[in-house]
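Of the protein chains in this complex, one is absent; all others appear in place.
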Amino acid sequence: MSSPANAAAMPRVAVVGMYAFLIVSALFFLAPFLVILINSVKPMADIRSGNLLTLPSEITFEPWRIAWSSACTGLDCSGIKPGLWNSILITVPAVVISVLTGALNGYALAQWRSRFADWLMLFILIGLFVPYQAMLYPTVKILSGMGIFRSYTGIIFVHVVYGLPYTTLLFRNFYVGVPDEISRAARMEGASFLRTFWSVILPISTNIIVVVAILQFTGIWNDYLLGLIFAGNDNLPMTVQLTNIVNNSRGAAEPNVNMAAALLAAIPTLIVYFVSGRYFVRGIATGAVKG
Amino acid sequence: MARWFQRQMFRPTFTVVAFFAVIAIFFYGSIGWTFLMSLTKSSLMPRYDFVGFEKYADLMDNKRWIVSCINMVVFGALFIVGSLILGSILAIFIDRGIRFEGVFRTIFLYPLAISLIVTGLGWRWLLDPTLGIQAMVRDMGWENFAFDWITEPDRAIYTLVIASVWRSAGLVMIIVLAGLRSVDGDLWKAIRMEKIPQWRAYVQVIFPGMRPVFASCIVLLMSEVIRGYDLIVAMTNGGPGISTEMPAKFAVDFFFSRMNLSLASAASILMLLLSLLMLAPYLYSEFRRRD
Partner (left out) sequence: MTAKTMLLSCVFAATATHSFAQVADVQQYWTSASESKAMNVIADAFKAKGGTWIDSPSADYDSTIAAATSRIVGGEPPSAVLMTPNGAMLDLAEGGILRSLNDLRDAEGWQASLAPLIYERVTVDDEMVALPLGVHADNWIWYNTAIFDEVGIEEPTTIDELFAAADAIQGAGYTAFAVGGEPWQELYILTDMILSLGGPAYWNEIMVERDDAALQDPLLVTAFEYFRKVSDYVDAGSTGRSWNQTTNMVITQEAAMQFMGDWAKGEFLAAGQTPGKEFGCFLMPSDKPAYAAVTDVFVFPEIDDDEQIAGQDLLARTVMDPEIEVQVAAVKGSVPARTDVDLSGLDICATRGAQALATPGVAVASTYDALPGDLNGQLIDMATQFWTDPDMTAEEGAAALRDVLAD
């Protein structure tokens, strides 16, 4: 077996210790989640009386119903439901394009034999440190020049471009560790750079693709500011409604509805986390070399 | 033209240059424009009345900015080290064929999925001395138990570290996990043959071989340190007083709600310089390795 000792092969004490650590960590991770979950099924009376960490006096799913379909988000009072489809329509293509562009750029940078390659990577990295707010007006100018300000194309384009430094970094640092023989072998057989990338490199990159897809999905699904400004009224993502529910500064607060809304909005991301992890496979890169 | 294009298909250069152009326009265009704005007196809308480096001098006189920068150093160091250690340990354990791998992985990742405004509120309630952990422990009979860091100006910053590690450890876990799964199986065989203890195998063999993977993590965590502000807003909103202010929150506040575009721009430019400083050690090792 070409993997680290798995739990079955470990000494008993070590296994117990490992599970103990995992369970304690899981409890630490779950603590705020439980607070949110418990309060999302509490009547407002409980919350007003200040029992925020105690169990509800009665369990009610009313906050969930309100959050889904009747909380006010502006003139409209129909919860976060209306934005769900928009969020999917924005997130799925943006993640796919983001992964492909990041992989291509990362691979090209890892392959590029030039003394500028490292400098270029630095140049790209700096992009990770520019606050979005500082990029807002210039991006608006460019997009309105291209005629895609406040449009479906516009919002996807912005997500892909803003994600480039992030995706490039992850892919490039993955490809730096992939043995050179793979690309070389493909080139020897006369495959072009793009051909090699598409049919040799991408298939062995499942692990990093999953990572980037998970992170980009999280980022784009939860984005609020870019969606609000670049998507246009017809394409507003669910986060705009979510934020309008959760973040009203002067209206009467309903934390139970807020928490239900946040949990509802997170469900698609949680599904992605759970499902995509299956594609974390062991040793594909190595297999390809030997094959 | 067609032949030129075809030839480029065999080289990474074209791809690199194309992406570089996009990044240069969006990110460096924005940086340039932000720098320009930092030299003006712009308040809410961009204006081009230049006053030189006045706004930078204003920043240096601004107590809140200075406190923010000091906080960022303390917070950043603890947060990056904490996330790396916890994330790596979780990744190692999850990598060992444990039961319910998918459940554990999702638990450690979920903090990324839920709206920060709401998780921040969950944390605030947990840490509130009159509602949360302190009150619960006291109710159980330990009358003198104290955990009121969030109300203490000297300690509130550590509650932010805890919550931020909670949020980002999953990110480290998943990137490291992808890296671990790509480790050459032969390496593990060799380790087993040499009978090297597991922990030493990770520290001395496996992790050093995954340097680019950790580099990705560190850069992403640094970006979070420089750019992240949602959790601070949701948990302490910079308080008590200004004891948990950070540069990103400073910049974001001044862009719109305090309508001081020029000061916010100056802050953004200084944040970029700070990020270059933080990146310096990483870059040094990258460049040295290549030479």
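Per-chain residue numbering starts at 1, and chain names A and B are given in the order in which the chains are listed.
By definition in this document, a contact is a pair of C-beta atoms (placed from the backbone, for glycine too) under 8 Å apart; a residue touches a chain by one contact, two chains touch by 3 or more.
Please read these numbers as outputs of a predicted model, since none were measured by experiment.
Visitor: Quick one: jot down which shown chains the absent chain touches.
Guide: A, B
Visitor: Who touches the missing chain here, B:13, B:198 or B:243?
Guide: Checking each option in B:13, B:198 or B:243, the one touching the absent chain turns out to be B:243.
Visitor: Of the residues A:13, A:188 or A:252, which one touches the chain left out of the display?
Guide: A:252
Visitor: Which of A:149, A:171, A:193 or A:280 touches the chain that is not shown?
Guide: A:149
Visitor: For the chain that got dropped from the picture, name the residues of subunit B it touches.
Guide: Answer for subunit B: residues 43-47, 63-64, 124, 128-131, 148, 150-151, 153, 235-243, 253-260, 263 touch the chain left out.
Visitor: Give me the subunit A residues in contact with the hidden chain, please.
Guide: Residues 44, 47-50, 71-77, 133, 136-137, 140-141, 143-144, 149-150, 224-225, 228-229, 233, 240, 243-254 of subunit A touch the chain absent from view.
In this section, only the chains that are shown with their structure count from here on.
Visitor: Express in whole angstrom the distance between the two chain centres, defined as the mean CA positions of subunit A and subunit B.
Guide: So the centre of subunit A lies 15 Å away from the centre of subunit B.
Visitor: Which bits of subunit A are touching subunit B when the two form their complex?
Guide: Touch list, subunit A to subunit B: 1-8, 10, 18-19, 21-22, 25-26, 28-33, 35-36, 50, 52-53, 101, 104-105, 107-109, 111-112, 114, 117-118, 120-139, 142, 161-162, 164-166, 168-170, 173-174, 176-177, 187, 192-195, 207-208, 210-211, 214-215, 218, 221-222, 239, 242-243, 246-247, 255, 258-259, 261-263, 265-266, 269-270, 273-274, 277-278, 280-286.
Visitor: Considering the complex alone, what residue numbers of subunit B touch subunit A?
Guide: For this pair, the touching residues of subunit B are 9-13, 15-16, 19-20, 22-31, 33-34, 46, 86, 89-90, 92-99, 101-102, 104-115, 117-119, 121-123, 125-126, 131-132, 135-136, 163, 166, 170-171, 174-175, 177-186, 188-189, 192, 198, 201, 209-210, 212-213, 215-216, 219-220, 222-223, 226-227, 248, 251-252, 255-256, 264-265, 268, 271-272, 275-276, 279, 283, 286-287, 290.
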